[in-house]
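Omission of a single protein chain aside, the complex is shown with its protein chains in their original locations.
Chains: A, B and C, in written order; residue numbering restarts at 1 for each.
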Amino acid sequence: MATVRVQAEDFDPVAEAGALTLGRTDVGAVVTFTGLCRDEGGLLDTLELEHYPGMAERELERIVAQAEERWSVQGIVVIHRYGAIKPGERIVMVAVSSLHRGEAFCAAEFLMDYLKTQAPFWKRQKLADGTSGGWVEGKEADDEAAEKWKRA
Amino acid sequence: MATVRVQAEDFDPVAEAGALTLGRTDVGAVVTFTGLCRDEGGLLDTLELEHYPGMAERELERIVAQAEERWSVQGIVVIHRYGAIKPGERIVMVAVSSLHRGEAFCAAEFLMDYLKTQAPFWKRQKLADGTSGGWVEGKEADDEAAEKWKRA
Amino acid sequence: MKAVYFAWVRERIGHGDEEIAPPDSVSDVAGLMTWLIARGEQYAHAFENPKVIRVAIDQTHVKHDAKIAGAREIAFFPPMTGG
Partner (left out) sequence: MKAVYFAWVRERIGHGDEEIAPPDSVSDVAGLMTWLIARGEQYAHAFENPKVIRVAIDQTHVKHDAKIAGAREIAFFPPMTGG
């Protein structure tokens, strides 16, 4: 059971993760990750998220399929927003349910690491002083985080 | 900011984790773990959780302090129930907020690994057929999970 | 000092806590377990495999070679299974 959504609207992490356990008594562990827009010490006004419609959904689905192949999980939810996002707002969430905690932790971290480097989204900053902060640059740390799953 | 609670009552993971971001615009990542009572394929009627009052709270606080020393986190919530717990109900939750996702994932997994082997709680199973399933035995996998943080 | 027992250690011994007054010759946790075993069958059963028993002095985990002098509360219990 996997849910993948790419949307402009905010989402409710509780309701989304709750769907993984609703009416079930066979789930042992749920790990959720929520990524939020930081205000960068007051410098940021808005984060503008561009995405590649169609490919964004497909790529997230591919990443979810990889996680499902690699770990024994019961359910996965991945939701990623695009468009204008204000400080304090949610950008992305992943939730994973499984029998035991190890699988849920690994799969959730894998999903985030892969999503960061593989899913076609790009962030641009609009600063509080009215200027553009430019496009956020890809971080080497993110590439390394994704690479570690190949060695593992 | 850390919240540690040991209680018989159920808790609301949403509200608890929500407190980590409420009114804040400097949080980048929230990782939550929720541990639930599995019905073991219908065999389990109730999980009875015994704890060492006083030490349970102290030990959880010590584990939280270790996590705070080890990773740069913004907030931590740890809640552990005791008493009679039915299949599908929550047993434990940890939530960690931080600027970046790596710290939140590591700290949450560390908290769970340490809690499993260090916090004075013991599970006994009451089976659906009315008999006692006996005390749950400590798993070597849990000891190994806790050990890995010493090598890391 | 007060001895407290949890989970199957408590069940085997038959009660959850008691005041104990070991002689001065009993200096560490291992010695205290040996002294307790001599108190009766139920203790012998609880401590039949001493190396699996976890011990806390005044609510802090300790090893079996920890000294017990000055302890107010000594707890004996099986490996923990919370979470």
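In the analysis below, contacts are C-beta pairs under 8 Å (C-beta built on N, C-alpha and C of every residue); 3 or more make two chains touch, one makes a residue touch a chain.
This structure is a prediction, so every number in the text was calculated from the model and none was measured.
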* What are the shown chains that the omitted chain is in contact with? -> A
* To do: Please pick, from A:64, A:77, A:92 or A:107, the residue that touches the omitted chain in the full complex.
  => A:92
* List the chain A residues touching the unshown chain? -> 35, 49-52, 54-55, 58-59, 80, 91-92, 112, 115-124, 135-138, 142
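In this text, only the chains that are shown with their structure count from here on.
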* Asked: Just how far, in Å, is the C-alpha centre of chain B from the one of chain A?
  -> 23
* Structure fact -> Cα centroid separation, chain B vs chain C, in Å, comes to 26
* Asked: What residues in chain B touch two or more of the other chains?
  -> 35, 112
* Structure fact -> Among all residues of chain C, those touching at least two other chains are 83
